[in-house]
Structure formats: C-alpha cells, structure tokens
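Below is one structure, written out as structure tokens; the observations come after it.
Of the protein chains in this complex, one is absent; all others appear in place.
To keep things simple, chains are lettered A and B as they appear, and every chain counts its residues starting from 1.
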Amino acid sequence: MNRITIDPVTRLEGHGKIEIFLDPEGEVQNAYFQVPELRGFERFCVGRLAEEMPNLTDRICGVCPEAHHMAATKALDALFHVDPPPAARKLRELFYSIFFATDHTTHFYALSGPDFVMGPDAPKAERNILGVIKKVGMDVAGRVLKMRKDGHDLIAMIGGRRVQPNWGLPGGVSRGITEDERQQILERGKEAVEFARFSLKLFDDVVLGNPAYVEMIQSDGYTHRTYDMGTVDEKNRVNFYDGMIRVKDPEGREAFKYHPKDYLQYVEERVEPWTYLKFPYLKKVGWKGLVDGKDSGVYKATPLSRLNAAEGMATPLAQEEYERMYATLGGKPVHHTLATHWARLVELLYAAERWVELASDPEVASPTVRVLPKAKPDEGIGCVEAPRGTLTHHYWTDERGVVTRVNLVVGTTNNYAPIAMSVKKAAQSLIHKGTVVTEGLLDRVEMAFRAYDPCFGCATHSLPGQMPLEVTVRDARGEVVEHLERA
Amino acid sequence: MTDHAHDHHDHPFEPKIVGFLCNWCSYRAADLAGTARIKYKPNIRVIRLMCSGRVDPAFVLKALARGADGVMVAGCHPGECHYLVQNYKTIRRFQLLKHTLAALGVEDARVRLQWASAAEGQLLADAINDMVEKVRALGPLEWPHKWREGNGLDRLEAEVTAEDARLGPPHREAVPEEVRP
Partner (left out) sequence: MSAKPKLAWYWAASCGGCDISALAIDDKVLQVAEAFDIVFWPCVMDGKTSDVEATPDGGIAVTLWNGAVRSSEHEHMAKLLRRKSRALVAFGSCAHEGCIPGLANDTTKDAIFAAAYLDSPSTANPRRVLPQPATDVPEGRLSLPAFYETVKTLDQTVPVDAYLPGCPPEAERIWDALQALMSGAPIPTGAVIGAETTVCDECPRTRNEKKIAAIKRTWQVIPDPETCLLEQGLLCAGIATRAGCGARCPGVSSPCLGCYGPNAGVEDFGARFLSGVASVLDADTPEDVDRIIQAGIPDPVGTFYRFSLPGSLLRRAARR
C-alpha cells in the first residue's frame, strides 16, 4: 500500500485524521495531520452581547470550558475597564486551579493513560479508560473517579454547573462562596495534593519503571527542538491564571517576554488549504515551514513548554518534582514530546497545592465579589493558560457592549505545527520498508499527538466560508478558451 | 437574486398573506367589508381566533416558514378588547417579534399589526390592499429556500465527486490484522 489513513483520531477532544504517504521503497514520504472541523466562533459571536462571551466561548470546548470562561471574563474586565475586587480575583484563581487539576486528571487517565497502562499493542477494545479501570483495579480506579467527581462537584458548587459554568462577569463573578464551602474546598484540596503525588508515583512505576517506555520517551522519533511558550508570574514561575508570556528558544534562553495585550506583535497565523486549522508561529522569527530549530518560528505551548519557559514552580512539592524531572531527563530544556505527560503531572501537583493555598485564605469567602463597571466598553484582551496552551481572547464592541469583532488564539492551536511535525516524525521513525503496519503501530503514531492533549474543538473555533470555483472553458480541440476563478 | 415580479417557479408573483383576525372586531370588520361589497384583494387568507392576544408569535413564524410572503395580525383597538387588556399583550409580543424578525432579515412590511373595530370595514380593506401592494413590491419571501444549500456548492460537490471517480477508488484501505506470535 502507498497510503495509510487513520480516521478518526481518537482519545482527544475534537476531530482529526492522519494521512501517511509511503514512497515506492516503503519509507514514509510525508504525513499530514488534517483537522476537518470548524464552527465559526470568531464570526458568529459578532452581534452578540459582550457579557455573553464567557457563556458562548465556553462552548468552544466542553473539556476545558472553564479556560474559555476565564479568558473571556478577563477580556470583559479589560473591555469595561474594571478591576475585580481582590476576593474575586482569588476566588477566580481558586476555581481555575480546581479546574486545572481536574482536567489534567481526565487527560492523564482517560485520554492518554491507556497508551501507557494498557500499552499501544493492547487490543483496541481495551485501550481506553474502561480497560485502565479493569487493569489497575477499583482501589486505584476509585481514587481517579473520586478526584474527577470532587473536582467537578466543586466547579459546580462555585460556578453553577459541572460542565459549562455560568459565573464570570466584568468586574468579578456572579456569586461568592460561604465559609462552609471554603472549608469543603480546602479539605478536597488536601486530598487532591495526595492524589497528585499518587499519580506521579504511578507514572514512576508504570512508565519510568518500564525501559521500553523510557526508550520511547527519549527516542529521537518523539523529539522536537522548538521554542517554548508559557505564562509566568513576577518571579518567572509557572502561573495558570495571570502573568507575562515568556518564550524561550530551543536552547533554553529567553527570547521574548511580553504582556498578553501585545500578543499581536509576537504571534502570527498561517493558512494551508488542506486543513481548517491555522498554524501560529512566532512573528519575529518567521515561518520557515514545519521544521525544528532556532530559525523556525514554530513553538510549543504545552505543560512541558510551560515548565521549560519558567524558572520553577511556585509551590514546594511541585518544585521538588520539577527539579527531579529535569535531573532525570538531563537538564533544561527538555524536548521529548512524551515527557509532556510527566510535566502534566507536575502541573497537577502545582494546581492542587495552589488550590490549598488559596482555599486557606479566608478572604476567598468574602461576599464582595463584584464591582459594577462605570466606563463604556470598547476593546479588551484576556489571557490565561489553558491546560493545552496559552489562550487569548480579544474582543471589540460598540458603546452598548455589542460585539463587533473577535479574535481568538486558542490553546491547542498554538501546538498545531508541532503536532503535525510530531505525527510525521513518529510515522517516519516507526514505518519502514518491510514494516508490518499493525493497529498497535498506528496507535504509536497517535501517541505522538496525544501527548499534546489536543483539543481540536478549541483549535477550530473558526470557519472558512466560500468554496473556491475554477472554470476552464476548452474548445473542441481542447484549447483553453477562457479561465475563470472565484477565489 | 430574487426576481420581485416572479416567484421561484416563474409565475407572476401574487403575494400570499396569512391574516389572524380576532372574532369580535377585525373579523367582523372583514365581514362588513364583504356585505358592503367593499373589495379587498384575495391574497389574504383569513384565520379567525377569539382574540389577537391568542396569536402566539410561533403562528407568525410558522406561516412565514411554510411559504407565506406576509402575515397580518388584526384586533380591536387598544382599550376596546373584548377580553379587556389582552391586546396590550399583543402589542408587546408584536414589538418583540418585529425586533427579532428584523434581526433575522425579514422586511418590516411583511408583518403588520392592524387595529380595526367591527364598524371599520373600509379601513380594514384599505389596510389589506395596502399591505398586499407593499409585499408585492418586496417580492416573494420563499423562506425555505434560505436554508437550502446552493450557491454553487452543489455544482462544486458534483465536480469534486466526478474528479474523485476519475482518480479511482476511495483511499480507505483496511489495516491488516495484528500478527500474533
């Protein structure tokens, strides 16, 4: 065969297909990761009320609605020129930490975990969360289910619903929490820290304890040397809710550091005709194609990138794990795509510790969680780290607060170029002349994108419109008489 | 691309107007026009209800969605409703509905609220005739055509399908079964 199709890709959010082309020698000539879906948020949100944006954009993704909800809410603060009261800011970050911990848990155990716990060669029907539960036993599975349940129940307690909360407003949030609720959140937070440590131990045992996986992680087939992007606080430590955006080059030196409102000077997107998703790249470096290296504007914005781009973690246990990870993998920066799973668990621990920190602060249960805006709205940018990458919402409105324009650069979109490159490289390293292409081998190709925890619903918020039309009129001799194009 | 003088099947355009008339005032006005031989255009199809307040906005939308070019809602003058205050609700519903229809791109003249007391046969007839001409000038609405895929897409799809057929079988190939040791 000279063409292999993987359709659809599975255990991620969203739609994708992979087309692998083989040359006559049986080597992989090229592999394309196509994203065949889009919906059009950047256009159909125009004409809507600004305050609806947290509730409209969180339907970009039902796995990470809280990320969009929060970016949108921060954009509304900027749009209406209003600052939330300190209690609201803390409560928002607490909510966000709970979400981050829950989402990372979902990804590790339900989406990518099966590749490690069951293994890529396990029968297809067992390579999923159900297989994982059977294999690890109800004790372990019970902890995972409890973590997700507790996380979602707290998200519902604070924000209204487990999925698609309805909570963010310019100048604050719609409701605060009671002292009683704060205590519950604090107790669950301590359990979350234990769960995160347990997950890191599981990773040690199941993944790092398996030489085949360690080899896979460090193999060249799953390695890309690109720029790394993440949000950092004033001490250059990872922060999910707010901060400056920091970009490091493939050798680990700071290349750029900017305020999110300046994103247009640093990030640019490219269109290809074979996919609906655009490819962002660093504007000041330029687009050189789907290639690695310091001269290529391709960058990653993943948990691993965030850790690479920062100088450390802001909480003690996560900081220990951060140091241990880099010591094990040979220092910073680490460019092994599969190490993203490890970085994700370090972030899970940080999110849980941050959750406990914020829930321990009594101010978070203050009733003053909103101020009313006084200024007329015009333009605003809101940025957070989504679990899958840096998320930017940019709105313009008229005086009444009716949206006139929207621009979004979404978590996974940042990673489209590296995902495409990772899939191609994995395919090239795994498939050669004479290789029997098994279903397990194709799963190893899919593992290359799963590490990014992609969310193609997020990525493809936008929609193309017109179908192009080309008409060539030939006479009876086949000569071109006229050529018409509608672009 | 609407030809205002002809409908989709190339017949000269005669507007189809659906009228929701209340039993106590406007329907009697229509009756009066009839018995007094006051001509009004046959384009209106009248549906009698007990009160203009009975008109659910969904009736108006359904009429438009099913092919009506316009809808008239007629009732008693405010203050004269047989059921006392229901036509005030008609006013409020109608204003909200018009606001929504305008946002959806339905022209203002296609949906009209008309008060007419039982004695105002001439007034109602004039209003009907006026509405018919305004809608005639706008052309057919043919709302179901708005959600049909078209605009070259069918043609392009046919082109792409033909090209695929020329190139050969579709590219889905079965992956061989896993080799067991």
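Worth pointing out:
The rule is simple: a residue touches a chain if its C-beta (ideal position, glycine included) is under 8 Å from a C-beta of that chain, and two chains touch if they have at least 3 such contacts.
Nothing here was measured: the structure is a model prediction, and the numbers come from that model.
From the options B:97, B:116 or B:132, the residue with contact to the unseen chain in the full assembly is B:97. Listed here are the chain A residues that touch the chain not shown: 3, 6-15, 19, 21, 29-30, 32, 34, 36-40, 42-49, 51-52, 55-56, 59-63, 65, 76, 80, 106, 110-111, 124-125, 127-130, 133, 141-142, 145, 148-149, 152, 156, 158-167, 169-171, 174-175, 263-264, 267-276, 278, 280, 370, 372-373, 394, 400-402, 406-407, 409, 443, 455, 457, 462-468, 487. Residue-level contact of chain B with the missing chain is found at 56-58, 61-62, 64-65, 78, 88-89, 91-97, 99-100, 103-106, 143, 146-151, 153, 156-157, 160, 163-164, 167, 171-172, 174.
Throughout what follows, only the chains that are shown with their structure count from here on.
Averaging C-alpha coordinates per chain places the centre of chain A 46 Å away from that of chain B.
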